[in-house]
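In this view, the complex is presented without one of its protein chains, the others remaining in place.
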Amino acid sequence: MELNWIKIAGFILTPIIAFVVGVTYGGIVRNITARVQNRFGPPPWQNLFDIIKLYSKKTAINHGWMQHLGPAFAITASITSLFFIPILRDSEMFSLLSFNGDLIFLLYMMVFGALGMALGVGQTGNPNAAIGVSRGLSQMVGYEIPFVLALVAIMIQYQTTNLNDILSAQSQFTDWIIFQNPFAFIAGMLALLGMMGYAPFDVVFAPAELASGPPSEFGGKYLALMQTSGSIFAFAKLTLFADLFLGGAENFGILVIKTFAIYMFPVFVGVVNPRFRTEQSIQFFWKWPTAFGILAIIMVAW
Amino acid sequence: MISITGILGITFGAALLTFLLHHLVPKLRNIVAILAIGATGYIAWQLPIDSYLLHFTVGSFDIVLGNSAYSQLFAILVAVLGLFALIYSHDFMAGKERLGYYYMNFLISLGGMYGIVYSQDLISLFFFWEIMTWSSFMLVIYCCKDAQKVGLKYFVFSAIGAYAILIALVLIYSSLGSVTFIKVFTGFSSMSFGVQLSSIILLLVGFGVKAAIMPLHVWAPAAYSRSPLAFTAVFSGALSKMGVFGIGIVLFKFTSESGYFSYVQTTLAWIGALTALLATLYAVFQTDARKLLAYSSVSQLGYIIVGLAVGTPMSITAALFLVILHGAFKAILFFATGAVYYRTGSTDMNEVTGLIRKMPFTFFSALLGIIAVSGVPPLGGFISKWLLYESLIENNNYFLIIVVFAASTAAFLYLYRFIFSFWLGQEEKEFVDVKEVPWTMKGPMVILALFTLVTGLYPGLLLAPISKAVAYLGVSGVSYETSVLFNSWGNKIDMNNVIAMITVVFVSAFIFLSIKNRKRTRYVTTKDIHTSGEIPKENENLTYKLDFYKPFERALGNLLKPSVDKIYNRIASNLEQAFDHLRYIYTGNGQTYAMYVVVFLVILILFSELIFGVKL
Amino acid sequence: MITPNIDEKDKRRIRDIVQDFARKHSLWVLAYGTGCGAIEIPPTMTSRYDAERFGIRGAATPRQADVLLITGYLSTKTLKRVIRTYEQMQDPKYVIGFGSCTINGGMYWDSYNTINALDRYLPVDVYINGCMPRPEAVIQGFIKLQNLIAEGKGNGADKYKENLEWYRENQKKIIHNWEMPDYNW
Partner (left out) sequence: MLEKENKLLEQIKKTFHSAKVEVKREMRVAVQLRSDLIPPFLSYAKEYLEFKHLSHISCVDWIEDDELELVFILWNYELHVQIIAKTRIERENAQFVSLKKFWNQADTYEREIHEMYGVNFEGNDNLGEFILEDWEGKPPMLRDFDTIKYSKETYFQRPGREDAQNVRETITKHSGEEVPEFAKDYTIRNIEE
């Protein structure tokens, strides 16, 4: 096969852009949280400083090979699922492999990192970390169901499982799925609350009770790689939602606007809410979001 | 020698030979068994397809044994799993008593499976079915003294299934005059509606017992957790697939014009989906690894039933793919459990912990195994899940896919618990001198693990025979390339890109982690964790294990309280009271179970006689 | 903020300057609330004196933390835990002694059970005087630490590694039964 320089540039640029945007979003979220709490708050590039600092830690410890590989699993899942999502609509450089995979693949690819991290976390032998993993997996069973309901509704509505077809189906402003199938949108956004892991669904990483849960034994380069992967993964998820419900984006300006708009929902829900217990959050996801998802499917079916 | 006679002769002959050799030269016993199954596997591989290689008449019954692509798929599954299990048994069963008994029954059950997959008429099918059932029953009660109760449960349900098949056979014979598959496939639709419906239902019940679909599954966890783990791999991987084999034939060869057929399919699909979901939820809360894997097998068979019952080309392909792959990864997981049992003497997930540094190969195989079960790319499990979901979506089974997906998401819970409890967590003091298992136990695990990897890379290799088998079932196959799969909407999944991406990113991240300040990256023991400055003592293990999924249990509430097992026990006790005054004929509990079976038989006969007017 | 000018520390490479700049602006604090000083940390972190402005935020575990903030007196019992926690932290790591008790024992200077000079047992980078120091003083101390880091002088951990046997001698003098994993960086 011949070298396609545009695609190669895309392969190099996409993770960098995703990382920068994701990190900046994280900083902005910290700033917004501070403002809501009547504080001045850190600068938007605070998370970037944090990650550079973590990368420049001189020492690191691990409890064995699985913990050593855990962050590698995480970043593999993030970057791979990023490459299979069309970042920009019909642009060769920024919709890289999206024709070679589909939504079912993305569903499972997104779990890949969580599973790898859980294995790495398991080897630390830290009880807090294990409790965090148990809570995280249980909560995942909660929010995956409404998310899948929304996705199935969309896939059946548009008779495709590929994101590009879904994108091309919502070329007009009025064709966006948020208008075409609002119940799917609601179910998806409620599931996004659980995916993003802000309050009230932050029982997994609860710093006060679990000593930050799963990553409690990770420091230095491991934590740095985890946070990098987290930033990229946040951007990937937001782009996926923008593609699914808001008709994607033609250029990065629109993309940033849409993803930021989507991101603000879990953030603003998070800053004003206390924390759910695990079973409460699971039952929450099995009540209203699932009901909306079933409504979405019924709306498609009849 | 390349014939079905050869296969059956070698297998049953080797069975007797091992039993004799056990008393004469025990060294040769294992070798003979392994060589025999290897040879039969080779023959099954070489056997020409669509050839009726054995045909004779007993009384007025034609006995036909023949080979087809569909049969060959299952035969090779049986051969490979049997071979690996026998190799594994060489060290795993070393030093146990009554090994002649063990090997003989093992080979007889393998021979029974061969006979089932090659039989082209219901008579020989029933015959070999009974052989398989009895020999596996012998192996279930092999382990220990208190296994009789468990074995009894298995026996009762197998008997129910066998009688159901027998009655269906009689019904069909009485109305067609022959039970060879050729006659039955062509003439089935000419039978009266009642006979069609009753025979199909009876056959589905009979095969569904072995396939452990939900109301008939209660024997499975007990039997799987009692039989020796080397055989449990075959039990769950191949023997339970015989039910799938039969269901496939019933659903797609016993075709008929009348419209009830789709209802049967839909009902079966929903039964399968609920089987998958409930069995998964039961598996999450098990503490014994064998029971966990047993419930996991039940749920995986539920997926297979869904795939078969939906009946689109893609779903059948998914089901057969999962048949093969479930054989592989469930064998890996049972072998790994056996390896842990072999070294630590326990399969209780609350006792054993922190073996990853002691048994790296076992951990690696088990890791690939659970990734394959969970369906995470790039392993083969993802391909089967992908095919299943795509087929369900195309077929507009909106809610079926939700149930199935909920099941496969909840599967992450028990899979993580399985691998976490045995290999991860803090290292226990009493397991410091545990060593890796010998190569005869390592080898099968690692080879099967690599097989799951290869099926993920090149699903086409496995889809080629499967599409032939699907074609035998009378449906056009699914379009695929060596590593690219398409659904009927034209969407594709290209495993080349997936593998390339995952490999590149993972390897680069791994290299980065490894070389970045390598000098000052230190390994610390699992005792050296953040515990607010306290140092855990030697004898205290801080691993969080008991009630690992308590929050999830609370979230489920009373969903899992009613158990099918209890219902059966209540029926049994009621029957015991009902037949209390017949105690001079039947006494004791076991006979009550037998009575239960007989009454079942009588009811079915009256049922068919009174309603459908079929003379028995 | 302090921008390190190159000519004065030409021996330091640009990479170190960038890294120190990042370290300076992101200090994750493991507040070891041993003494009464712990009560001064919440106001420092919350909205009145918002320490997060300077990139100072709490860390949950020593693996992630940069600064070990020792608030107030240390009895021999807590000193053992503090040393353990310090040795679990990753380089580069800094210690802030908070309150007079860490400097010279403060009001517990003659107690039979509290140490008097923290820097005999751990390498203290910055002391914050006062009993208790107000949040302004705490933030002032953090700014001092930030300047030290920016100048590349925040190297308490290296001192600890170099003079480990001296520190160990002092520590073992008061901690009698010493069961700890050895510190072999």
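Here are a few things to note about the model shown:
Letters A, B and C name the chains as they come in the text, with residue numbers starting at 1 for each one.
Criterion: a residue touches a chain if its C-beta (ideal position, glycine included) is under 8 Å from a C-beta of that chain, and two chains touch if they have at least 3 such contacts.
As the structure is a prediction and not an experimental result, all values here were calculated from the model.
Contacts of the undisplayed chain with the visible chains, over the whole complex, involve C. Summary of contacts with the chain left out: across C:Ala38, C:Ala117 or C:Leu164, the touching residue is C:Ala117.
Among C:Arg63, C:Lys80 or C:Lys93, only C:Lys80 touches the chain left out of the display. With the whole complex as reference, residues 76-77, 80, 103-105, 109-117, 120, 170, 173-177 of chain C touch the missing chain.
Just so it is clear, only the chains that are shown with their structure count from here on.
Simply put, of A-C and B-C, more C-beta pairs touch at A-C. Computed centre separation for the pair chain B/chain C is 59 angstrom, with centres defined by C-alpha atoms. Among the residues of chain C, those touching two or more other chains are numbered 61, 63, 91, 185. Shown for chain B are the residues that touch two or more other chains, namely 520, 522, 524-525, 527-528, 530.
Listing the residues of chain C that touch chain A in their complex gives 18-19, 22-23, 25-26, 28, 46-47, 50, 52-53, 55, 57-61, 63-64, 66, 89-92, 185. The touching residues of chain B, counted against chain A in their complex, run 354, 356-357, 367, 371, 374-377, 382, 385-386, 389-390, 393, 396, 398-399, 401-402, 405-406, 409-410, 412-413, 416, 419-420, 424-427, 487, 489, 491-494, 497-498, 501-502, 505-506, 509-510, 512-514, 516-517, 520-530, 542-545, 548-552, 554-555. Those residues of chain C lying in contact with chain B across their complex are 61-63, 80-82, 84-85, 88, 91, 179-181, 184-185.
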